[in-house]
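Omission of a single protein chain aside, the complex is shown with its protein chains in their original locations.
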Amino acid sequence: MTGPILDVRGLTFAYPDGRPVLAGVDLRVAAGERVALLGPNGAGKTTLLLQLNGILRPASGTVTVAGLPVTPRNLREVRRLVGVVFQDPDDQLFMPTVRDDVAFGPANLGVRGAKLDRAVADALAAVGMAEAAARPPHHLSLGERRRVALATVLAMRPALLVLDEPTSNLDPVARRELAEILTGLDVAVLMVTHDLPYALQLCERSAILSGGRIVADGPTGALLADASLLAAHRLELPFGFDPAFGRR
Amino acid sequence: MTGPILDVRGLTFAYPDGRPVLAGVDLRVAAGERVALLGPNGAGKTTLLLQLNGILRPASGTVTVAGLPVTPRNLREVRRLVGVVFQDPDDQLFMPTVRDDVAFGPANLGVRGAKLDRAVADALAAVGMAEAAARPPHHLSLGERRRVALATVLAMRPALLVLDEPTSNLDPVARRELAEILTGLDVAVLMVTHDLPYALQLCERSAILSGGRIVADGPTGALLADASLLAAHRLELPFGFDPAFGRR
Amino acid sequence: MHVPDGFLSLPASLATGVVAAAGVGLALRGARRELDERTSPLAGLVAAFVFAAQMLNFPVAAGTSGHLLGGALAAVLVGPWTATLCLTVVLAVQALLFADGGVTALGTNIVLMGLVGVWVGWGAFVAVRRVLPQRPASAAPAASVGGLLSVPAAAAVFALLFGVAGTVPVPLDVVVGAMVGVHVLIGLGEAVITGLVVSAVVAVRPDLVYGARPLLQRPAVPSERVPA
Partner (left out) sequence: MERLVRRLPAQVKVAALVGFALAVVAVPRDALALHAGHAVLLAAVVLAARVPGRALARGLTVEVPFVAFALFLPFVATGPRVEVLGVSLAQAGLAGAASLLVKATLGMLAAVTLASVTRPAELLDGLRRLRIPAQLVEIGAFMLRYVEVVGDEWRRMGVARAARGFVAASPAAWPALSRSVGALFLRAYERGERVHLARLARGYAGPTGAGGVPATAAQWCAGAALPAAAALVSATGLLGGWGA
């Protein structure tokens, strides 16, 4: 593919209560690229992600996925291409067992029988939850639910993986394992995170969403080195983080 | 007060599906002390916290708060002393507006009128959410909801503040501000976190819960310096963290 | 199934009101044994579920429609006394906030759905539970049978009441036959939904299913103490 896998142009959006949230967002992600989306609480990051597979519809502007505009006609195909891991795993998991939940997406894509079983087993193994297959998702700990939520999307093998704060509630090893999974996959990734070192570790590029616009977009290392930019958007490097890592 | 504010002894617990989760937990927290509770996903940290104000009842063992055993008779008093901020803010927020939600706890303690208004305003200001007072909690972003959840408990001025991963979904500045709030308060804190640098920054002491037991309990710096202990319980220092900070 | 105002004569409506009040009074006393502080939200949820299900009409034969009555489901989940209370609340709220079922017919509706529906469903459930293997999984098929029988039973009682105290003289056998016929079909839907919900709940929270309690072995709870 030559064009970007994701192309967002002039996107605006307001919730029904009328407060404007997105005020003209432009963002492009190339196939295979990993991009971090940073920004303060309430900036509209989640709202933006929910537009990418048509769960919310823009007031104006366009979203294009692999050349397909995100419109009701194309929703099926768009949702096959874009896998969204929600910020709250309870928004993602709804079947009576973990296995059913992971199988749900691929089954909708027509995967059946032994192939389906393998897709489920692989996805659960990748997140270290193979043993929980028969348990109900709402009885898992929050970190466990987050992993299963990730597995439900991995099992669909999307071309663009959209992750909303995937590391929150994960234990430190699970967080590193997630980084390894993501670097091992051949997909484009758009990841919202408040964990700046993690963004630096995983994503060559970052964009900052603040006040409903993309206010900065560039190499992660360069953004994180700009202390006044960070401070202007409620971002800062955490306690004990050695900035020398950013200049390796 | 001379005794510990929290004293947990020989606590065991299983969920109704029969899987044992806690297998004899012993933990003490002194008045005014800040303790971090670390451990892998699914270790039972949340389950332990829910026993501290009697939301779950132990199968055996005892929990004592400020000398009061946590039994149905004492629940009212115990819940006045122990403020729990849940891991999932949706479990915590249930009123039609943010203001009502923050006022709910103090009103149940008998606070009324101007005093109640001030308690609500102070708590919301402390978490930077004063402007959201009239909005419905379920229309906030996840990070905003987490702050309001914290405010609902701060407004009750508990003697022991129990926090379940309070920094997840917070933006970096909110995370630092939370640290400042907590160090500024004169309460005992028991905080579950997967963010080891944050534990080091805030808590002089840490305990590791793993396999249903407390497997280590000591000064945070010493625990984090013990790489093999950490590795045995799915803990590790994050990318870019400079361990020299731990030895200041 | 929600009887509106004017179907029964005024004296008959008052009489069913007295029967309903007596039944609810008994249930208020009986329910104390079934509910404790922790399970009382369960009564609210069961009521909400029955409420939502009763608002959804599905087409049956010949232009009529039916909906879940929920009496058997409620009885199996929270016990028959509490179930009577749940149905009473559902019917009252529907009559007052949704104009579904007349306020003067509230007593009639409570008798039909809250007493006949609940207790016939519960009786059938207990009878079937006795003959099935004593495993928690047996609760679902037993509940299905309860659901299946509760609907035509309530319909038959309605037809009898109408035949005896209705505002129109009708041949009893015709009305009873027609009502029971239609409601056997609705009962099939009731059986499927009741069985599905009960089996889903029994699978993960058997402790929440009142009717499955005699089928449970106490779960093993670790109790050994560990030296500090």
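Think of it as A, B and C in the order they're written, each chain with its own count starting at 1.
As a working rule, a residue touches a chain if its C-beta (ideal position, glycine included) is under 8 Å from a C-beta of that chain, and two chains touch if they have at least 3 such contacts.
Fair warning: this is a prediction, and the values are worked out from it, not measured in the lab.
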item	value
Omitted chain - touching chains that are shown	A, B, C
Per the touch definition above, residue among A:Asp26, A:Asp100, A:Glu177 or A:Asp242 touching the missing chain	A:Asp100
Residue in contact with the excluded chain [from B:Arg79, B:Arg157 or B:Arg234]	B:Arg79
Contact partner of the left-out chain, one of A:Asp90, A:Asp122, A:Asp217 or A:Glu236	A:Asp90
Chain not shown: contacting residue from C:Ala22, C:Leu96 or C:Val164	C:Leu96
Contact residue for the chain not shown (choose from C:Thr16, C:Thr88 or C:Asn109)	C:Thr88
For chain A, residues in touch with the removed chain	53, 55, 76, 79-80, 84, 86, 90-96, 100, 104-105, 108-109, 136, 138, 152-153, 156
Touching residues (missing chain, whole complex) on chain C	1-2, 4-7, 10, 13, 24, 28, 31, 40-45, 47-49, 51-52, 57, 62-66, 85-86, 88-90, 92-93, 95-100, 102-104, 166-171, 174-175, 178, 193, 196-197, 199-201, 204-205, 208
Chain B, residues in touch with the chain not shown (by the definition above)	53, 55, 75-76, 79-80, 84, 86, 90-92, 94, 104-105, 108-109, 138, 152-153, 156
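Following the convention adopted for this analysis, only the chains that are shown with their structure count from here on.
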item	value
Joint neighbours of chain C and chain A, given as chain labels	B
Relative to chain A, chain with the most remote C-alpha centre	C
Chain centre separation (chain B, chain C; CA means) in Å	42
Contacts with 2+ other chains: residues of chain B	17
For chain C, residues that touch 2 or more chains besides their own	204
For the chain C and chain B complex, residues of the former touching the latter	204-207, 219-226, 228
Parts of chain A lying in touch with chain B, wherever the complex brings them together	15, 17, 39-42, 46, 87-88, 90, 139-144, 147, 165, 168-176, 179, 194, 196-198, 200-201, 234-242, 245-246
Chain C - residues contacting chain A, complex	200, 203-204
